[in-house]
Each structure stands twice: as structure tokens, then as C-alpha cells.
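Left out: one protein chain. Kept in place: all the others.
Labels run A, B and C following the written order; every chain starts at residue 1.
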Amino acid sequence: MKLGFIGLGNMGSGIAANALAAGHEVTVYNRTAAKMQPLVQKGAKPANDIKGACGGEAVITMLADDNAVEGAAFGAEGIIAGLAKGAIHVCMSTIGAALSERLASAHADAGQRFVAAPVFGRPDAAAAAKLFIVAAGDKDAVDACMPVFNSIGQRTFYFGLKPQYANLVKLSGNFLIASVIEALGEAMALVGKAGIDLHQYLDLLTSTLFSAPVYQIYGNLIAGKKFEPAGFAAPLGQKDIRLALAAAETLRVPMPLASLLRDRFLTLLAGGGEALDWSAISQLAARDSGQA
Amino acid sequence: MKLGFIGLGNMGSGIAANALAAGHEVTVYNRTAAKMQPLVQKGAKPANDIKGACGGEAVITMLADDNAVEGAAFGAEGIIAGLAKGAIHVCMSTIGAALSERLASAHADAGQRFVAAPVFGRPDAAAAAKLFIVAAGDKDAVDACMPVFNSIGQRTFYFGLKPQYANLVKLSGNFLIASVIEALGEAMALVGKAGIDLHQYLDLLTSTLFSAPVYQIYGNLIAGKKFEPAGFAAPLGQKDIRLALAAAETLRVPMPLASLLRDRFLTLLAGGGEALDWSAISQLAARDSGQA
Amino acid sequence: MKLGFIGLGNMGSGIAANALAAGHEVTVYNRTAAKMQPLVQKGAKPANDIKGACGGEAVITMLADDNAVEGAAFGAEGIIAGLAKGAIHVCMSTIGAALSERLASAHADAGQRFVAAPVFGRPDAAAAAKLFIVAAGDKDAVDACMPVFNSIGQRTFYFGLKPQYANLVKLSGNFLIASVIEALGEAMALVGKAGIDLHQYLDLLTSTLFSAPVYQIYGNLIAGKKFEPAGFAAPLGQKDIRLALAAAETLRVPMPLASLLRDRFLTLLAGGGEALDWSAISQLAARDSGQA
Partner (left out) sequence: MKLGFIGLGNMGSGIAANALAAGHEVTVYNRTAAKMQPLVQKGAKPANDIKGACGGEAVITMLADDNAVEGAAFGAEGIIAGLAKGAIHVCMSTIGAALSERLASAHADAGQRFVAAPVFGRPDAAAAAKLFIVAAGDKDAVDACMPVFNSIGQRTFYFGLKPQYANLVKLSGNFLIASVIEALGEAMALVGKAGIDLHQYLDLLTSTLFSAPVYQIYGNLIAGKKFEPAGFAAPLGQKDIRLALAAAETLRVPMPLASLLRDRFLTLLAGGGEALDWSAISQLAARDSGQA
């Protein structure tokens, strides 16, 4: 497949490398040009600007947030202006449902197709082609992208014609992860203050009902109070809870646990936690209980 | 091992039957005598009163709540009055940390030993000898009980000398389960109101980061809105969150998510949900969003 | 003073009438032209469009929300394009702090002055010239407007040079009112379910520590469950809590009580409460406790 790839951060670099390794013809673009080098050495073509990455059948964006995606997509030098009719924009960022709807509509107006395909998985999973991909949008467009998805992830879930469904699934999934972090934080604040060994406690949890990766990964970070370097930084967590709450507000769905998480992230950031992993919100319960 | 067994409800009947099947010599007692019959037919001896079940090396209690355990343990006709010196009281109920401390102290004063051994698992797991047992108390006493634990559960976790540690682990574990219920309830209220199929959503979750029994079991109940018959009734859930919060208050550990759960259970019960499974609190987010 | 007045809803009509009665020369504009008639009969000049109301020393806007103010201010046909250099835009709407900053900046770029002057008071207070005005912005500009403020309100509070300060004060004031509504709702759900007479309860409160208008006004609405017609409609309450939380997010100030109010308003709106007074969120505690 002839692909453009825009956004070569921690996640994007791994994804693009895997697509390239699978034999796709990849043109890359990144605002900080130096990040293109490793991929160019593996055979990617470098583009000078966004439009330069929009000449193929599809362009994949893996950018930081709504603003970055909006900036790349719209305007005279943007993706919508650059893509051919019938070409596909695959947006893998975790963006808001509202922006996803706007993109779908704008691409449709331009005779193009829009696929939302956010992913579950941290940078190591991206590098190992072990991502889970949540895709939604035009069925033919998603089918056309499957060779790419298969080269970068371990499984793709298709959620139907409305691209924003994929974003809602991703945002609510991140909400569920953050809920686990908060719950473990409170539980460990309680048993830890009583004097129970946190690793032994976690071993029990993950050996019984809580045997999922989300408890293993985050339980270890929390029990070990290891929040640097960040696998997924606190500002990103704050952003995703904000986007989940924004979608919930539009749909009029009160989510008190999400509201609690919102306040936790604001507290973490107000206290200087910008560089920490988002799981550091777990320590607020411990702090409020007078521990460390 | 020569055992007494007091409390033959959904959980206790299965546990006693498995102990019996493993060859232990079991005397049973239950306030409603009819519930003793199935076990007597399998070889258990019936006792006429609590003391009648206290003649062996150990007596196991599996009673409904703090009041029931307190009533059975103390007083002239109670377990403490009935047990021999050196004998062991194994309390498998989910009781509060404070009562556990009181029991440990009272048994020690009487020259007896107290083991807290609450379990994870619903009645089907009890019947299948698949419980997880969380034990704490005198090490020798726990060791002495291991043949019994092995006959009724799949694994025993030992949490040290303080019996209340086992209760804290159990209570905080139930808090974690209830947190999953609430988080899934909110997430499904959001994606469900948007129109996403809840079973497809759950399939994604349990196929990826949330592949633990707690998500499979409760996710299916919630997606299917199936809360009757109750595997674990709402008043029991309310009780356990209350006990977790009571322990947290004693230790001065604020737990805002537990507070949210407390309010959810009160709402469920105030609305007539006595007979429902505790996972029915998940529907409050859906109700508040105007669904059903 | 030669004034324009844009926005003649419940609040704006009363304010404009009082300014007119005080002898100011007032040109009015409202999208729905019929609402201009009563004021024209009292001596106001009607304008055909926004620019037509921008020919004086100052223009006052009293519009519904951020979108309406943004729409009126920017663009080729907007206030900024229409005002003379040195003229003043007085924005009395309850808008967000961020928009207030944008307006201040845009007016400054155009050589104009911007005063934020939101008010406390319901429509009857507007009609009676009993509003409290919270003003911020250029000191000379505010001083120049004092004759107008004196004709429409009972007191003006000046909060300094940054216009957004006035908006923050107003938004946080509405947050405080909503907090009183929530607190009274919970307290009355408790004592009411016990069987205590709510009006007798309110009489005690307002005769002792809680002798302020906010308790008298809202206490009576809540005790009497009288939420129609709305003095301040639920969607406006929801909007203001949203704007308070948005400002708090920008400043990184977690506000858990504001988060609770946010969820209350979403619940009220999701349940069909669009037309009710915002104090109807008080009934959610009663509902959750199984009352009516």
C-alpha cells in the first residue's frame, strides 16, 4: 500500500517502522525533521510538508492531540487540501468524538474517506506490532487499510460506520484504565497504611480475580511507586479524561467517577507532576492519608 | 481434622460439603435446622447449638455479617465459651477489621487461637472448591488448618500474624470489584447512549487489557442487565463498602471512590434494589443519563 | 451617555429600560425585532443590525452565552468592526474567563476598551434596578460607565484591570449559589425522609446562621418543590458550572464540589429538566433516597 505517515513520536515511529517492514511504500513527515531520519534509513521517503505525505492511497496521522490533528487536517496546506479524491485519512490519535465527526464530514465533502483508528498499547507495544486497533468508518476504507493494520497491531476491532465510535471506545477505555489506577491507589493507601506489604497484596489480586494486564502493569508501578520515566504522561491522561467528559457532556451522561479522575489529574499537574506517568494519580490517596 | 461448622448459607453449605468430602470429621450447626439435612446425609453430625459444634480442634464460621459473628462468638452460649484451650476459631465471613481485632483478643484471653480467613469466590466457586482463601493469624494455627483450606479452595494466601489484615485485604478486594462495576457502568452508559453495542464493547475490553474474570463476569451481567437472581446481593455489597470505609476512617484514609460507591449502594437500596445483585449499581449511571 | 444596547431578553429588557429612564440616549438591537418595540415606545432608537447599535460612546451586550457574544463581537458585521476608537464594549453576560480575555485583547487591538460587567440578580432585580454589578477592566472606562451602572444596579464592585476577574467572580458566585442548592437538597432529603417539616426546618435555618437571601430564595423553592416557571433555567446553570470548571481547568484548580454540581446538572437535563429552574437539582438527592 502506498502510504503517508504524519507524526513520528514515541508511538508513531514504531508504527511507521512496522508498516515499512511489512513492505508498504511509506512517505513520512514530522515537524521536527530529525525524527524522520531513522525511518528514512529504513527506506521511507521524507516529505517536506504535510501535503508531501498526502500523495498515496492513505495517510496515517499519529499526532499529540486535537489541536495538532486539527492543524494538520484543515487549511490550505492541510491533509484535506492534499489528499486525492477517494483517498483515506486514518487518524490513530486519541482525539475527541466531536473532532472525529468534523473530520468525517470535511473529508466526505472533499470526496475523501475518514477512518478513526485509535490504538491501545504503550510505545513498547507499538514497536513490537502488538497494538490493539479500534477502527470505525466506511467499511471499504477500513478493509482497504487492513493490510496496514495487520502489520502494526495484533488485532483490529471494527466498530461500524461512525468514526467517532472508535474514539468513544478508546476514550472510555482510557477512563477504565484510569479507574483501575484510582481504585488501586485507594486500596493500597488503605492496606499500606495498615502495614500490609503492597507487593504481596498485588500478587494476591493478580493471582485471582484481577489477572489482567491492566492490574499487572499499573499495580507494579503503584506498589513500587515508579512513575518515571512516564510511559504515558500525566498531561495525556488529563487530556483523555477531559475528552471523555466532553463527549459525556454532549451526550448528557453524568460520570462521577470520571469527574473524580478529572480532579485527580488537575491535582497532580498543579503539584508539578507534568513529567510523571499518569498512574501517579494513585499517590494522591496515599498523600491524603498522611503517607509520605 | 475434627471440625465444627457454623453457618450453612449459600457459601457455607458448599464449603462444609467439600471439607466433608475430603475426609474431615465435621459437626455442623445452623440456626435454621433444615439446612443441616443435606450435609447430615453426607455424613456430617448435627449439633443442637453453637457449643455443640465447638468440640473439635477447630470451628469454622461462615455467617452473614458482624452482628451474626458477634452473636455467635460472645456470651455464655457462644464459641469462646465453648472452645477448648488451644482450639482454633476460623472466621471465613467478611467482617470488619475492628471486630476481627476484638475476636483475636478475646480468643487469646481464653487461651484459644483466632484465624481470619475470608474468601474470594461466589457460591459456585464454593461448591466447586475453587475459592481463594485469604488467611491471617497465628502461623501454626493457619498451618494446622491448611488441610481444610486445601479441601475447599484452590489457593490460600497468608497475610501474617494480624487477623485483621486478612479482613482488610478482603474488604479492599470487594471495594476493587465494586470499582470495576461502577467504572463499567459509567463507560457503558456513555458508549451505550451513543449507540455502540455493549456486548461488542465488552468483547474488546476482555480481549485486550481487561482480560480478567472480574471484567468477564461483571461485564456480562452489566451489558445484559441481568441482576436477578443475585449471586451477591446488594445489601452485602453495601455492608462491605461500609466496613471498608469504617476501617479507612479508623486509619484515617480518605477514599473518595469508596464514598461514591457508598452513595451508589444507598441509592440502589433506597430505590428498592434489595434483591438485586450488587452489580446493579452499574445501572445508576445509565438511569441518570436518561436511559431506561 | 450615548449608548447601544444589544440583547433584550428577560435581563436585558429591564436593564435597558432603566438606563433609558435615567436619561441615557439608548439605541437598541435585538435579533428578534419584536422585543425592541416596548423600548422604542419608551424612547429608544431601534437599530437594524449590530453595527447600528455601535455608534455611541459605549455598547452594552446582554446575550445568552459565549457563542452569542462571540458571534456579535467578531466578524465584519460585529461590534469590534463597528465601534469607534476609544469607545467601550460593556459585556454584562456571564461568559467564560477565556472569552473575556480574547475580547479584551481584540478590542485593545482595535483601539477600543472592554469592560466585563456581569451582574447578580434575577429578572425582577433587573427590572427594579436592584442588580449588583461586578465590573473589571480599564479604570477610566469603568468610571465612564458608572452613570449607567448607577441607573441599573444598587451597587457596583470594581475588581481591577483584568476583565476576566469580573467573570471569575461571577462564575464562582454562581457556583456558590449552586452549592447552597445542593447542600439544601441533601439536608432536606435527609430531614424530610425522617418526617421533619421542611418549611419549619427552613424557618430555623433562615432565623439563625443562614439568614441570607440565597437561603431564603432557594430554600423556599426547594421546600415547596416549585421549579416552574424558571427564574434561572437549568441549562444556564449547567453552562455556568461548565464555565467555572473550564476556568478552573485552565488555572489547574480541582473543585470536587463543582464536579458534583456538573454531574447534577447533566442528570437533571438528561431527565428532561430543560424548562425547570436550576434549583431543581436539589430534588436529585430526594429522588435517590427513594422519595417521590
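To be clear about the criterion, a contact is a pair of C-beta atoms (placed from the backbone, for glycine too) under 8 Å apart; a residue touches a chain by one contact, two chains touch by 3 or more.
It should be emphasised that the depicted structure is a prediction, and the values quoted were computed from it without experimental measurement.
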Q | Full-complex contact with the absent chain, from A:Val40, A:Ala108, A:Leu161 or A:Ala270 | A | A:Ala270
Q.
Using the touch definition from the top, which of B:Leu8, B:Leu103 or B:Val253 touches the missing chain?
A. B:Val253
Q: Extract the touching residues of subunit A with respect to the undisplayed chain.
A: 256, 263, 266-267, 270-272, 288-290
Q. List the subunit B residues touching the unshown chain?
A. 242, 248-249, 252-256, 259-260, 262-264, 266-267, 269-270
Q | Touching residues (missing chain, whole complex) on subunit C | A | 97, 120, 132, 134, 155, 157, 159-160, 162, 164-165, 168-169, 172-173, 175-177, 179-180, 182-184, 186-187, 189-191, 193-196, 200-201, 203-205, 207-215, 244, 247-248, 251-258, 260, 285, 288-290
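Methods note: only the chains that are shown with their structure count from here on.
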Q | Chain-level touch network, classified as line, ring, star, complete or other | A | complete
Q. Considering subunit A as a copy of subunit C, what rotation angle in degrees (nearest 5) results from a C-alpha superposition of the former onto the latter?
A. 180
Q) What is the distance in Å between the mean C-alpha positions of subunit A and subunit C? A) 39
Q) So, what's the distance in Å between the C-alpha centres of subunit C and subunit B? A) 53
Q | For subunit A, residues contacting two or more additional chains | A | 248, 252-256, 260
